[in-house]
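Yeah, one chain of the complex is gone here, protein chain that is, but the others are all in their spots.
As written, the chains take the letters A, B and C, and residue 1 is the first residue of each chain.
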Amino acid sequence: DDAIRIASPYQTTVLDPMRSAAAGNIETYGLLYARLIRRNLETGALEPGLAESWETSADGLTYTLHLREATFSDGSPITAEDVAFSLDRIHGDKQSAYPAPLSAMESVKATDPKTVVIKLKSVFVPFLGNLEIWNMGIVSKADVEKRGLEKAFATVPVTSGPYAVKEWKPNQKLVLVPNKHYWRQGYPKSDAMVELLEIASPETRAAMLKSGEVDVVRGVEWAQVDELKATENVDMRLEPSTVIYMTLLNETREPFSNMKARQAAAHAIDNKALTKAITHGYATPANTTLPGAIEYHDKSNPGIAYDPAKAKEELAESGMTGREVKILATAGAAEQQMALLLQAQWQAIGLKPVIVNVDNAAWWDATGKGDYDAAATWWYNETPDPDLAVRWAVCGSCGSASFNTHYDNKKVDDLVEQGTRETDPAKRAEIYKEIQKITTDEVSQIPLYYAPNATAYSKRLSGLKLTSSLQWTLEETTFVK
Amino acid sequence: MKGERHMEKQAALLSVADLTVAFGGLTVVKGISFELHPREIIGIVGESGSGKSIACRAVAGLLPSSAVATGRVMLEGRDLMRLDETQWQQVRGRDLGMIFQNPASHLDPLRQIGRQVAAPLIRHQHLGRRDAQERAVELLADVGIRQPEMRVKSYPHEFSGGMKQRAMIAAAIGCGPKLLIADEPTTALDVTVQARILKLLKDLNQRHGLAVILISHDLGVIADICSRVVVMRQGEIVEQGPTGQVVGDPQHAYTKLLIDSQPSRRASRGWRVETKSAETSPFLAVEKLSVSFPVKRGLVAGLLNRGEATFLALDKADIRVAQGETVGIVGESGSGKSTLARAITRLNQPSGGAVKLGGEDVLGLAGEGLTRFRRRVQMVFQNPYDSLNPRLTVAEAIAEPIWRHGLASRREAAKQADDLLEMVELPHALRDRKPRQLSGGQCQRVGLARALALRPEMLIADEITSALDVTTQAQILDLLTRLKQERDLTLLYISHDLAVVSAFCQRVYVFKAGRIVESGAAQQVLTEPQHDYTRELVGAVMHLAPSSQKKGLEPDHAVG
Amino acid sequence: MGHLQAILQRLLQLIPVLLGITIVAFLLLHLAPGDPARLLAGDRASAETIAAIRHQYGLDLPLWRQFLTYMGNLLQGDIGQSLRFQRPVVELIGQFMWPTLFLVSYVVVLSVPPTLILAITSARKPGGLADQIIRLIGVAGLTIPVFWLGIMMSRFFGVALGWFPVSGYGEGFLDHLHHLFLPALSTAIWFIPVLTQSLRAALIDKATADFATAAKAQGASQRDIFWSTVLPNAVLPTLNLLGVLVAFIIGGTIIVEMVYAVPGLGTLMIKSLLGRDYYVVQGLTLVFAVATVLITLAVDVLTAIIDPRVKL
Partner (left out) sequence: MAVISLGNDAKVRRGRQLPWTMIMAIAILGAWILLAAGASLVAPYDPDAVDIMNMMASPNAQHWFGTDQVGRDVFSRVIYAARVDLFMCVAGVVPPLMIGATIGLLSGYFGGFVDGFFMRLYDITAAFPFFVLVLAIVGVLGPGLTNYFISLALVGWVTYARLVRAEVLTIRDSEYVQAARSLGYATRIILLRHVLPNAFGPVIAYAVSDAVLVMLAGASLGFLGMGAQPPLAEWGVMISDGQPFVQQAWWICFFPGIAAITLGLGLAFLGDGLAQIRRRQVAQ
């Protein structure tokens, strides 16, 4: 009874795919719940999932999807009712953690047991792609009605994806077994169990991999990469991702409500040196406010140059010289390093940066309440399409407050809306290029670097990777004999 | 006496040659030599602080680590100074028993008395636990502890001073050693018990050939059982020889002084100062005072039994003391004398009764009133060593009450402390010593000096001269007499020394088993005792006969 | 007072203690910044979503109402549900309790014999060579950070030599012993010097006491004197220290549990704290309180057994 063991710093906290968008849960949701549409692992193209086929109306406002014959892990059929139920929850339930991908949806209806009709409010180009995101998993309506919402997802939910829950020990591990009723015949390829272990300490994760206690380590620290690369039987990979590291600036209060001050702060940072220093050169310096791996990322944008002299000038112009800057930082080697480097570089241009160490919960509390001036952090985009990214990071009217920076530019907001409706890829590219230019120039955030996913695998596995949308390809995984 | 005949023929059991003990640069035993023959009992007498205890500890190899001993100590032909620890273990306890001068601190506070008495039996005689325990009961009975079956289960803190001393003796003689070193083994004992202990020693001596080195200040005791006597002063032996000879015809001036200071020989020293009678104006009135202690049981018993058993240590005692009067308290060891003293000074919580000082209720005092009371009434503890804070030097300990009570500045207090040291006959050099570096008698006098520092109106003296040689004792009593005259000091004098009590006190109370059995004018009670116990007590006193031409010693009574 | 009565009384006093702890912990927890709802829903959740979640768990009620509800449930023996996992707190604690209990006992078992040996060797000849070495090692043991040591040992014994697992708890007694060896050892290495220093100091103090001399005078061997006289007299402060430390590590093995990924109460505590899983933290606090009180009581009972002068 061999198992594939994955050690990650993130943990599963809820099994209801609608309830959380937190790292740790999203990997799990992908394993438990199948979506209507899949993304091809090689090409990145959209492929049929639970929906065998689909049509789009000419006006682009109606999508009709035809379901294939498939069953839940309890053997009951997956029907259009279940799909409508699932999407409705994501879209309309007050507790839905991430309704944004379905923001354009007006209604979803099961017209017959195998057909689902979705109506949009307006043209929404990335819609199909969004149906592939991890929280779009289909859950069993009958089961939720039978067991009640709480019970249905409490321990062993009825699943539609490649895996089902065997045992869940919160705060410790989640044990999964292949779902016998998974619609993809012959998948998961291996009938091994999967254990998702939550291991907080990076050193411990590495040690466990080396001693063979786990097969995969998520979130390898940069400092450990070289060592793991040199380790026999370990396949240390830097996988492409849509992760961007950047510095949030609080634009509701001085100094960073002042654009000149933001620009000064950005010019003060030598992000090439910083990237090399922190990631040992494994990441690419960021040139715009959007992730480097998404579609329409503007490679040609020159980014913000490192120019301390100019920074000083700008700061003087802004009148913010000598201002105190509260830098929030959480634990973790990279975060600490980053905070220190920001501090040093800002100090050099005449700001007064102070580092405040907090835990994750307090970090979210402070950034949410606007009780900070700067905070280096990261985010990633769930799909290659940039729509969700811009809504999250730079849109002042999309509900995210531009990732708590409160950057708000009407023009950008308009461009965001245009982007979703524009069907011509070339024009879309222009729109997103423009967004990147404006927000980078105005320094909505300070882009730092595009980091790959540093993941280490035991060489006894093959076919496993972490996709750029942070999903494990466990159903493709086999043991090397 | 009987031993004398054999001793020339036999090889010495113990021979000490040129024994010198030094603490750092300070030599306290200066090249002493003496011999002890099998079956012999020798006495060591001498000035307090003359090195008696240290010399004996040196013989047993039990000096503190800071001491350096040189010389030769041979026990049955073995050089004890050369023994290693394992060899010592064979000697100590089995061949050589030791009774320490200060029994309180030499008992393990955490172990039941019975176990401590039984331990050497188990170790050396390989008795079983149960047998040893039974033997311990016998031994405790032998040394005159009442209800020994129950008392084996007591812990040291539940024993009176004299009882601890007897427990120590029981432990030391348990294995029937060849040689017993007894350092003032009877100081805390009343005369009846003392007689009993001495008889026990004599019996052991006669029946089992126990040889004894007996350190004592009581020449009566020495004369009673020792065949030879060694007189020490300032670390040297000034004289030694057969008891009769030394006592009857002392050669050295110090020996002469010692013998002449014997209380029985100087009854008319004029210590007694007459005062008004207690009946008219009691200064201190103790009315129906009772003190009881909880009886501690084993854990299991404690777990099961909820009720509380108590032991009545003092039972409705009535005592009156007039101003300026000296009242003696005598009685059996363990009869509640110290308990009374502690109750009066509010160190014990009485279970009933009242204590009044000048009409004021003492037991109800608190705060300022209590402090005032404490200044007026001072107590000298029976156990001088334990009653001194081990961290304070002699001078600090004596000066502290003076400046604490605001009677003088700290500097002035230090000066007064020096005066007090002188008053109690302690050399100035001791002022910077800690209690651990003092001899028993020296500690005792420090305790006295400290109590006097506050110039109290009343002094409760619990065995304050028991560890003093007679000369020093006489000087201390002189001092107290002077204070009585000068300051109208009232004294409650607890003592086992009937001679001193009868010479020094106006009235006396006789205690037995927590009760007062007799009271009255001291001389009258102690010469014409009414109560059986008092009679027994008086009868057991040993003294040196007033003139001692021939043998010079005889107990008033044969000890029965 | 009979012992049993005293013990019962102490157990009764547990009630106000628990109450006190509950109140303080409740207040402090809610004073700390951070929102369980936010952590639950993740980064992307909107303010409305968060509000909805808060409402569902009653987190939007005034503090005093939340407290009353909590106390009400507590009085009925219900210590609540995990906000994060929607499971009874009891279940979670039950899941994480055993590794910690095992670990703590393991640490004590691993620590006490070496402590005795080291302290004795050291105190036998204070200032001697053995003593110096032991004290130096002790200082080193104290000064090496537990997390560093833990990591080093897991690398060396776990990874390089492969003798011990570097994580988890295993199944079955022997497996537990195997899994928890390194964590227990890492803790013991810090534990032993602390205890040794305390015991050594007391031993040296008591070894020169008169009653030790008296035992010597009765021909007791060094060993005898040590075991039956010096040690019992010296052991009380160390026993108290041990009690405090054991109570402390029940909730304080966090670092070691993190380094070795032991699913114990420390891990649960820290994860619940970081996740602001209020009721789990509250429940753990109660468990720690009961454990502390019981340990303290045990120490006090032992003290009363050892020292007749001390009343319970």
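One rule holds for everything that comes next: contacts are C-beta pairs under 8 Å (C-beta built on N, C-alpha and C of every residue); 3 or more make two chains touch, one makes a residue touch a chain.
Predicted model, so just to flag it, every value in this text is computed and none were measured.
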Contact list for the unshown chain, restricted to visible chains = A, B, C
Option from C:L39, C:L103 or C:I151 whose C-beta touches the chain left out = C:I151
Determine which one of B:N389, B:S409, B:Q485 or B:T527 touches the chain that has been left out.
-> B:N389
Which one, B:Q245, B:Q323, B:S351 or B:Q437, makes contact with the chain that was left out?
-> B:Q437
Kindly note down the residues of subunit C that lie in touch with the hidden chain.
-> 13-14, 16-17, 20-21, 24-25, 27-29, 31-34, 135-136, 138-140, 142-148, 151, 190, 193-194, 197-198, 200-202, 204-205, 208, 236-241, 243-245, 247-248, 251-252, 254-255, 269-270, 273, 281, 284-285, 288-293, 296, 303, 307, 309-311
On subunit A, what residues meet the omitted chain?
-> 202-203, 221, 223-224, 226-227, 270, 273-274, 277, 329-331, 333, 336-337, 339-341, 343-345, 355-359, 362
Residues from subunit B at the interface with the omitted partner, ascending = 22-28, 47, 49, 64, 66, 104, 109, 157, 234-235, 342, 345-347, 370-375, 378-379, 381, 383, 386-391, 400-401, 404-405, 425, 427-430, 432, 434, 436-437, 447, 450-451, 454
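As a working rule, only the chains that are shown with their structure count from here on.
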What whole-number Å value describes the gap between the mean CA coordinates of subunit A and subunit C?
-> 39
Chain centres from averaged Cα atoms put subunit B and subunit C apart, in whole Å, by 50
How many angstrom lie between the CA centroids of subunit A and subunit B, rounded to a whole number?
-> 88
Touching two or more other chains in subunit B are residues none
What does subunit A use to touch subunit C in their complex?
-> 11, 13-14, 19-23, 25-26, 94-100, 150, 154, 169-172, 197-201, 203-204, 207-208, 210-211, 213, 358-362, 364-366, 368, 379, 392, 399-400
Mind pulling up the subunit C residues that touch subunit A in the complex?
-> 32-36, 38-49, 52-53, 56, 82, 84-87, 92, 95-96, 151, 154-155, 158-159, 162, 165-168, 258-261, 263, 267-268, 270-276
Which bits of subunit C are touching subunit B when the two form their complex?
-> 1-5, 208-211, 213-222, 224, 228-229, 232-233, 301, 304-309
